[in-house]
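The complex is shown incomplete by one protein chain, all other protein chains being positioned as in the whole.
In this document, chain identifiers A, B and C correspond to the written order of the chains, with residue numbering beginning at 1 in each.
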Amino acid sequence: MTAVTDTGSSGVAPSVAVPHRSGAARRVLRPGLLLASAYLLLVVLAAIHPDLFAAHPNATDPVNALQGPSGHHVFGTDQLGRDTFARVVHGARTSVAVGLGATALAFGVGAVWGLLASLGGRVLDELLMRIADIFLAMPGTLMALLVVAVLGPSGRNIAIAIAVSLSPGFARVTRVQTLVVKEAGYVRAATSLGVRRRSVIMRHVVPNVLPPLFVLATMNIGSCMIVGSSLSFLGLGPQPPSPEWGSMLSQAREYLQADWSLAVFPGIAITLTVICIGVVGREIQVRFEGRRP
Amino acid sequence: MLPGDPARLIAGSGTLNSASPQVLRLINHQYGFDRPLIDQYGHFLGQLAHGRFGTSYQLNQPVTKVILDQLWATVTVAVGAAVLGFVLALVLALTTAGRPKARAVSSAIELLLVSTPSFWVGILLLSLFSFRLHLFPVLGNEGVQSLVLPWVTMALPIGGALALVMREGVERALDEPFVLTVRARGATQRRVLLRHVLRHALLPVLTLSGWVLGQLLGGVVVVEAVFARAGIGQITLTAVDGRDFPVVTGVVMLAATTFVVINTAVDLLDRVVDPRLRAVAR
Amino acid sequence: MTGQTTGGIAGDTTDRAAGAADGPADAGPLLSVRDLSVEFDTRHGPVRAVRGVDLALRSGQCLAVVGESGSGKSVTARTLVGLAGRNATVRAAELGFEGADLRRNGEQQWRRLRGARIGFVLQDALSSLDPLRRVGDEIAEPLAVHGLLNRRERTARVVDLLTDVGVPEAALRARQYPHELSGGLRQRALIASAIAAGPPLLIADEPTTALDATVQAQVLDLLAARRDDGAAVLLISHDLTVVGRMADHIAVMYAGLVVEEGPAERLLNRPSHPYTVDLLAAAPSFDRAARPSRRTAGLVLAPPADGPGCPYSTRCALADSRCRAELPPLLPLPRKGPPPVDGAETGGTVRCWHAGEIPAGATRDDGAVAEAAPGPSPSEGQAEPLIDARELVKRFRSPDRTWRHAVDGVSFRLRPGEALGVVGESGSGKTTLAHLVTGMLAPDEGTVRLDGEAWSEATERERRPRRSRVQTVQQNPLESFDPRFSVERIVGEALGRPGRRAAAAERRRITELLHRVGLDGSVLQRRGAELSGGQRQRVAIARALAPEPEVIVCDEPVSALDVSVQAQILDLFASLRGDLGVALLFISHDLGVIREVCDRVLVMKDGKVVEEGDVARVFDAPRHPYTQALLAALTRTAALAGSSRAYVPARVALPGEPSGTELL
Partner (left out) sequence: TSGSSGGSGAAGSGGGTPVTGGTLTYAVNQTQPTLDPAVSPADVTGIVGLAIFDSLVAQTGPTTFKPWLAERWEISPDGKTYTFHLRSGVTFQDGTPFNAAAVKKTLDHVVDPATKSQYAGSLISAYKRSTVVDDATVKVELSRPFTPFLQALSTPYLGIQSPKALALPVSRYKPVGTGPFSFVSWAQQKNIVLVRNPHYTTPSPGAKHTGPAHLDRINIDLITEDTTRYGALTSHQVQAIGSVPPIDVKPLKAAGLQLLRYQAPGANWNVYFNVSRGVTKDVRVRQAVQAAVDMPTLVKSVYFGQYEAAKNSISPNTGYYDTAAESSLQGYDPAKANRLLDEAGWTGRNSQGYRTKDGKELAIEWPYTPAGQRNGRDTLAEGLQAQAKKVGINLKRPSVAVGTYVSDIQKGTYDMLDYSFVRADPDILRLVWGSDQLVSKGGENASYANSPQLDAWLKEASTTEDAAVAERDYAKAQAYVLKNAYLIPGYIEQTTIGASDKLHGVGFTPQSFPNFYDAWLAK
């Protein structure tokens, strides 16, 4: 019975009662959303209070190095016999801070940047976009080096460094979307209602510009966590032995032949976080847009 | 520039100290490090303005030659990967847009791709297709054979990211009233997507090309290392390792130029894609 | 002309259609629908848009669907091409086209029908073209999709088609983008696209709303020619003149039901359902400046009944407890009452318990009702002009790189309480003029002053505090709604309280505004895309009223409204003028409406005002050839209708006036 096809057009049903489709769809969606929120909650908890889950992420035990998952070490141990589970849990703070922090910062800065460029007149536009070009042209690591050179190395500064190199991307997307949206009939309509410019921007322009930015942000969270690790590696952030997912993942590369689990667990942690943020984020976005999920 | 005595950096990469003082003095002189800093900088700019990037400290060759020699190898990898990534994104976005279940699965995979470091992807592909199945060789810069895995490695994260953004655009465009008319004309779903909706979704994707380029630049470094290919990435690694500033500068200039060219092109393309943008006084 | 249009493209179509036309009695109907119902699943519960519709249409015939705005006409039409919508559930006992059962259609079969066998003109002409593609490509699309003609032939064909639908400079227009076309041009492009492949069934949903009388006549000629060539036409229109001219059969819809159906002549002259009677009575007439009025401020139409009974029972003068309790079935028309004047005026079905009680051929009311004063007619110089437009000029660049004048030296003054009509050819610059007046476009030359102060020359910042004094109803209301906004927010924003959910006080005010334009609370949570054409227009009007403006610039504000609702809205405008001294700049193609609403009128052509003056003067004694042509076209349409289809909008009185209205 296909009263509704996926192509968006509707077939026709014989005179038979058709079950409520979206009700079913909603039921399908719910558990996913629940699981995702639950996982994120755990991650946040781990970031705030890792000792709730596991202690001693840095306790070495060289004799029991690179043991696969077992009853004693659920996720196994790493090259120094440290408990991978404890390290994944304790790694949440830095990773999430860098991933979310950098993305949020880049999102905010980039959105304002792009809005200013597209709404602020031609001179400002040229100026801001040339600056964005320069920023984009600088290799991300170089940029990060500069930022860290100025601010000094720390987790927060890593986030700032990454944000600085990401924000021009957000700015460009924002700008183009805004250029289209600001000519839309509803923006003109709002203007002609006498709505204040700032309100027009906040109520009509921004919300309609946001969706691609949301997507961009979601997909950036994961890459930020990874970039964060390579910056740590360059000595620009939290240093070993303090655990962090990205560097755990890159270190695991050396032990590829011996122990897969070393890469698997931090990898899963990153990916799950990103996907769950994606799921929850989409739900929020859909609600916000008043669209059907 | 990084702190430290440049001459020492250039001369010493073996052990702690190995170049003799005479050698250091010579290097200092040859590269003008013995002149006042402002002089050096001015000279450097002057050289740049004339398109001279100077000579590689390490390779004793003009930087332009060093880069040009390797450019083609890198361009084939990067362009191929970009095209492949774009096609991948197209396919993913268009086949899954507006289908809640397919979209959920596909976007999970895309997020996975985006958040997996490319060295992992590369190593996994190599292990499977080269080491296990012997389908593609590790060695050799020649032929499409050796390009397949590097392309795929770089294309996967790019494709994943673009697919995410593109699908969002496609779904928004599918909601627009004109789609109904297009369907009423008997257009196939494929036509609706390719001829109409895709264009609407292209705008944010185009804008991301700067990001794609950045990905590509970062990607070649990893991919060339993992797949043992010669190219700009390898030069950059070696140059950064050996503090070969002229080469590093050359590579940065190359990247910057490419960025500016691409962004300018994108600004123009935007207006081709969306005629309404032409009206916007710019 | 039409022969060229279809000849060679779908020869077999014509043959088959011709055959059908020859023996309509033998061949089954081309299209037959039985018990069609469509339900939308929205976030705020299901919406039953269509609740059991029966339709039949033969080749070479025209079936018109008329009815209340929001009664499900467009949804029915969309369902016939399998495009009811993503959130729609469709059921039908029968859904046949060309002998095939559409209910079994997969997406692929649908596709083969659409465009090739069924041409479809959507109601939303203004947002139905892909904004990123050239108009020509859009028109040629059905040909491309169904593999008819090669690329070069298509290009030539597009120009022919555009010419056929009366678009001047067709080649140039084909190269423009939709946003560069006026509403009427877009609508004609859409029609051209629908008929491009010569489909045997053409569904046209309000195809002439944005067209002036001359072009309208041309387009109707075209449709008539297609019909005479054997194509079936399903015409949805609120314009009874158009319906009267085109239709062989008429189906009247109300609240998702067909309430009456029958041959055009019979139905128009001897309506059997109380709603039909009311509808016909409400039709504006160009001949008479004012309609029989229920011009009492605050009188609005009651919404259709929700319960199990007849939905019209809330308005119907004949309604009794049975009506409210039990939905009447669609029954053949009883042959009671006085015999028909001529034999043709019989037949049809009606859904009314009281069908037999309605006096057939009800009394014609020839202007017996007192003519309401058309608002205060402020004498010149008495009040300061509220809007003073001088020598306005606006140019656009066309694809051939030349600058074209959309508005070319237009001046006018608008005083408080005055209503200035603007009529004119489609594409003559009316919308552009409206934009200039509201300050959405800056004039290239000339100025607009508001209440003596700079307006067009002011910066947006200076204009903003005075914005609430000038409101607008845009020609394309859908475009003017933020796609994320519910009706509640759309109207709420104009109240200056744009919260996602309005506070109780605001909400009351919003509901009240919606009531004034004949909408009930059920639309509050719907977004623009989920409304019918007429509902959108009324939401736009409600929004324009919200800030209590002094001037309203209306760009085709009632073009999508059926006559009864239209009457209500026009009454509303009149009371605004009379009671609050609101000035109107009123753009319309409907000369009857203009005549009813306005004191003075500007006639535009090619961006210039070609004639100006009192409505009565201009319409009764037009001086400029274009005005004369316009009026002639109107008369011709009416005359055609009058002669061949014997329809003159009639005033039907029901037993127990006041008819069909209730105080809210």
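The criterion applied here is as follows: contacts are C-beta pairs under 8 Å (C-beta built on N, C-alpha and C of every residue); 3 or more make two chains touch, one makes a residue touch a chain.
Quick caveat: nothing in here was measured; it's all calculated off a predicted structure.
In the whole complex the chain that is left out makes contact with A, B. Looking at B:T116, B:S130 or B:T181, the residue that reaches the missing chain in the full complex is B:S130.
When the full complex is taken into account, the listed residue touching the unshown chain is B:D69, out of B:D69, B:D175 or B:D267.
For the options B:V91, B:V105, B:V138 or B:V272, the residue in contact with the chain missing from this view is B:V138. Within the set A:S37, A:N58 or A:S199, the residue that contacts the chain not displayed is A:N58. In the full complex, subunit B touches the hidden chain at residues 2-5, 8-9, 11-23, 25-27, 58-61, 66, 69-70, 119, 123, 126-127, 130-132, 134, 137-139, 141, 225-231, 234-235, 237-238, 241-243.
Not every partner is drawn; the one left out touches subunit A at residues 58-60, 62-63, 65, 79-81, 233-236, 239-241, 251, 253-258.
FYI, only the chains that are shown with their structure count from here on.
Subunit B and subunit C have Cα centroids separated by 54 Å. Put simply, the C-alpha centre of subunit A and that of subunit C have 48 angstrom between them. In subunit C, the residues that reach two or more other chains under the touch definition are 83, 107, 483. Residue positions of subunit B touching 2 or more other chains: 175, 183, 189, 274, 276, 279. The touching residues of subunit A, when paired with subunit C in their complex, are 3-5, 7-16, 18, 20-22, 184-186, 188-197, 199, 203-204, 207-208, 289-292.
Residues 35, 41, 43, 46, 79, 82-93, 95, 102-103, 105-107, 110, 438-440, 460-461, 464-468, 470-472, 474, 476, 479-486, 493-494, 498, 527, 543, 547 of subunit C touch subunit A in their complex.
Across the complex, subunit B meets subunit C through its residues 175-178, 180-189, 191, 195-196, 199-200, 273-276, 279.
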